[in-house]
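The complex appears here minus one protein chain, its other protein chains still in place.
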Amino acid sequence: MLTRRLTLLAPVSLALVVAIAAPAAAQDKSIVVSSTTSTQDSGLFRHILPLFKAKTGIEVKVVAQGTGQALDTGRRGDADVVFVHARPAEEKFIAEGFGVKRHPVMYNDFVLIGPKGDPAGIKGSRDIVAALTAIKSKGAPFISRGDRSGTHQAELKLWKVAGVDIPAEKEAKKLGPWYKEIGQGMGAALNTAAASGSYVLSDRATWISFKNKSDLVIAVEGDKRLFNQYGVILVNPKKHPNVKADLGQQFIDWLTSPEGQKAIADYKIDGQQLFFPNAVDSNA
Amino acid sequence: MGNSDGASAISLVLSADPALMEIVRLSLAVSLSAVFFAALIGIPFGALIALTRFRGRDGVIVLLNALMGLPPVVVGLVVFLALSRSGPLGSWGILFTPQAMVIAQAVLVTPIIAALTRQTVEDLWAEYRDELTAMRVGPAGRVATLIWDARFSLVTTLLAGFGRAAAEVGAIIIVGGNIEGFTRTMTTAIALETSKGDLPLAVGLGIVLIAIVVVINAVAWMARVAGERIAG
Partner (left out) sequence: MTMRGPTSDLPIVLENVGFSAGASHILHDVSLAIPSGGPTVVIGPNGSGKTTLLRILSGLLVATRGCIAWGTRDAVPERLAIVFQRPTMLRRSAAANLRYALRAAHIPRAAHAKRTAELLALVGLEAFGERPARRLSGGEQQRLALARALARDPTVLLLDEPTASLDPAATKSVEEVIRAVAARGIKVVMTTHDLGAARRLAADVVMLHRGRVLATGPSPVFFSTPPNADVATFLAGDLLL
């Protein structure tokens, strides 16, 4: 009787393995792209990837993480292409030999979000540096992503321009309680800012599609220093032979082609364009 | 699932939205498979510990019980490092796939099933010891008899394991990557929608998930009642 029960196990386990494996088998022509949570949350991929698949038949699997983690995934060889927005980190990635070449793709901009009550008195300003200085001097609550992401790195750079060295002050324990690091993605940061009436730096795309705005509004926008450049890099097949270099390159070529650039520009939320293609801009 | 714009998850269920169905299918496939493999390893292992005496046995039992509380996110990290291309099992190439998720959850659930099986079998062995010894039943026979006669309690154990697997998100979001249409489950979708600020949708998905788990438990309960009526 025991053997009869044991033989039941075989078809059951087979069925289970098949049930999970079935979708996997269908993904033979596919690449893994590591990108950022803010890019995914904006909905851009859902718009452009079907167009790419229709043209080339290549399935793009996006693993969305913070920029630091996304580059790390590329370093480990767990992704074929890296698509992030932190130029210094990207160039370091290539200098270390993990990436082949950096191609600019598009930019979007950051906006400073804050409570309607505007405790720092900066609403409507077009000067991000002055705004940050005001926030610090008034001790107005500020949420930082604190996760090595592109947004986080941009935030730290802006503080530096405003004369505040956040990492150094943290080290010296001179940073006041008004500055809070949460170590999470853009959505979580916005949730936290909404719940605590704080200022937070966000990319415009995530802000527009964010559904829990409560009483948050855009406090500062339009400063050229808030522009956020995206780059796409093929992971170096010499470092990781498993990288699907040909398929990955097809993706990069499409993104930077007129067709791909137009697809990016066509993506709108509430009639607003979120990403501005600039693959041809050699300075980007 | 599309931009929800406040559309409730309940209406998505009622309209059998294909993306939602796929997420539910994947959640069940991953968690049920994980429990299956965890049971394959955990039940015999737990029974073995229950029936054998060896030096350090108490330490093993304490460790097994402690492992029931393994933090999912830690398991996810360890499995991620193991399955990464740069890791020891990188050549398998299964990071960011459902298979990796099954492995991570199986690691999480096996200690639960093993520890609870050990307790159940040990209790039943205390009852059966004299008779099975008198009938000269060998070690393999003992294990098989105890597992079979304790099957209803073991079903509860499996349900505990399934509950753990179906509820967790920390492990599978790391090793699966929450890829849309491929490794997105109910819990990772809830995490995503929360981070996008779509809290009504996240809550709706949560209700659907809980409802599914309740249904599974109800089915298991009815099966147990029917089974006990037959076997006593």
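Each chain carries a letter (A and B) given by its place in the written order, and its residues are counted from 1.
Assume contacts are C-beta pairs under 8 Å (C-beta built on N, C-alpha and C of every residue); 3 or more make two chains touch, one makes a residue touch a chain.
A quick note: this is a predicted structure, and the numbers were derived from the prediction, not measured.
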Checking the contacts here: which visible chains does the omitted one touch?
B
Based on the whole complex, identify which of B:135, B:199 or B:223 touches the chain you can't see.
B:135
Residues in chain B touching the chain absent from view:
127-128, 130-131, 133-137, 141, 145, 149, 231-232
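Keep this in mind: only the chains that are shown with their structure count from here on.
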Per the C-alpha means, the centres of chain A and chain B lie apart by a whole-Å value of 32
Per the touch rule, the chain B residues reaching chain A in their complex are 3-4, 26, 29-30, 32-33, 36, 40, 84-87, 90, 93, 95-99, 102, 144, 148, 177-180, 182, 194-199
Where on chain A is chain B touching in the complex?
2, 9, 12-13, 16-17, 19-21, 23-24, 27, 32, 37, 41, 43, 45-46, 61-65, 75-78, 184-188, 190-191, 194, 209-213, 240, 242
